[in-house]
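Here the complex is missing a single protein chain, while all its other protein chains stay put.
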Amino acid sequence: MKAVYFAWVRERVGKSEEEIAPPAEVKSVADLLAWLKGRGEEYEHAFEAAKIIRVAIDQTHVKHDVLIEGAREIAFFPPMTGG
Amino acid sequence: MKAVYFAWVRERVGKSEEEIAPPAEVKSVADLLAWLKGRGEEYEHAFEAAKIIRVAIDQTHVKHDVLIEGAREIAFFPPMTGG
Amino acid sequence: MSTTIRIQREDFDPQAEADALTRGRNDVGALTTFTGFCRHEAGALSALELEHYPGMAEKELQRIADEARARWPVQGITVLHRYGKIVPGERIVFVAVSGAHRGQAFAACEYIMDFLKTSAPFWKREHKVDGSSGDWVEAKDADDKALERWK
Partner (left out) sequence: MSTTIRIQREDFDPQAEADALTRGRNDVGALTTFTGFCRHEAGALSALELEHYPGMAEKELQRIADEARARWPVQGITVLHRYGKIVPGERIVFVAVSGAHRGQAFAACEYIMDFLKTSAPFWKREHKVDGSSGDWVEAKDADDKALERWK
């Protein structure tokens, strides 16, 4: 699946998108956040406060307990500050 | 004092303003409305539902229990419908 | 910042009025505007004729704007109201409020409209497409109810 990052999540990870292939035991958004956090220093920094990271699956907001099965694009970003 | 009339009050009275000289026993706005009502058929019609008539003394809204002493200009009109 | 109140027969230019509140400033974060139009009322109305109480109308609008300013720390307030004959599709009233933040600009703008409706001395008479005229628009309960929110 494709992971996309915005704002300071993007800056900390150091890229705006990438293909990821989490193992089968990563089932929920929360699992995925924990898995991403273990992928290296940049990810550790980007996802250190995982609870405040907002997530969208296929461009729709989701909560952290939602299952990621079937997702094509998962986006990670800080709370929104538009308007 | 000067009496001024607007909208359907003006139409019913048949004039937009006039000098009036109510007797001394006419003290409040309510007294004045009752006195005006007795001035003839047009006034009877204009002030038949005296309770809904809005009154302004010297261009400030007042309630019917306010005293008219010292007023220079008293306006009578229906509930407002601007905007 | 000052308050602009104008009562006029002619139409007005909403964008020019809005620009006057924001031009050359960089401390304005929010601008809320309301424009009220004459509706044709399902095709029955040919025009509205607006009567007002000159002198008192300006004073009332100023008083309402002052009260809004006492409630919310807004920057600019503009209130324009037309009188005379106005045909469906034409503008009748315009309120613009600028401020640092959106909440205060929205609240002050709606507050001004709500009180304008019920306490500014304007009256509308309807002219119908069938040529008849003379019906004065009746005050609406909904307009009185709108005030409850601000108590």
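Every chain is named by a letter (A, B and C) in the order it is written, and numbering of its residues begins at 1.
Note that in this section a contact is a pair of C-beta atoms (placed from the backbone, for glycine too) under 8 Å apart; a residue touches a chain by one contact, two chains touch by 3 or more.
No experiment lies behind these values; they were computed from the predicted model shown.
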| item | value |
| --- | --- |
| Chains in view touching the one left out | A, C |
| Per the touch definition above, residue among C:9, C:39 or C:71 touching the missing chain | C:39 |
| For subunit C, the residues touching the chain missing from this view | 14-15, 18, 22, 24-40, 88-89, 100, 102-103, 105-106, 109-110, 113, 142, 146 |
| Touch residues of subunit A, complete complex, unshown partner | 4, 6-8, 56, 59-61, 75, 77-83 |
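Quick note on the criterion: only the chains that are shown with their structure count from here on.
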| item | value |
| --- | --- |
| Subunit A and subunit C: spacing of chain centres that average the CA atoms, whole Å | 48 |
| Interchain centroid distance [CA atoms averaged], subunit B/subunit C, Å | 26 |
| Distance from the mean Cα position of subunit B to that of subunit A, given in whole angstrom | 72 |
| Interface hub residues of subunit B, defined as touching at least two other chains | none |
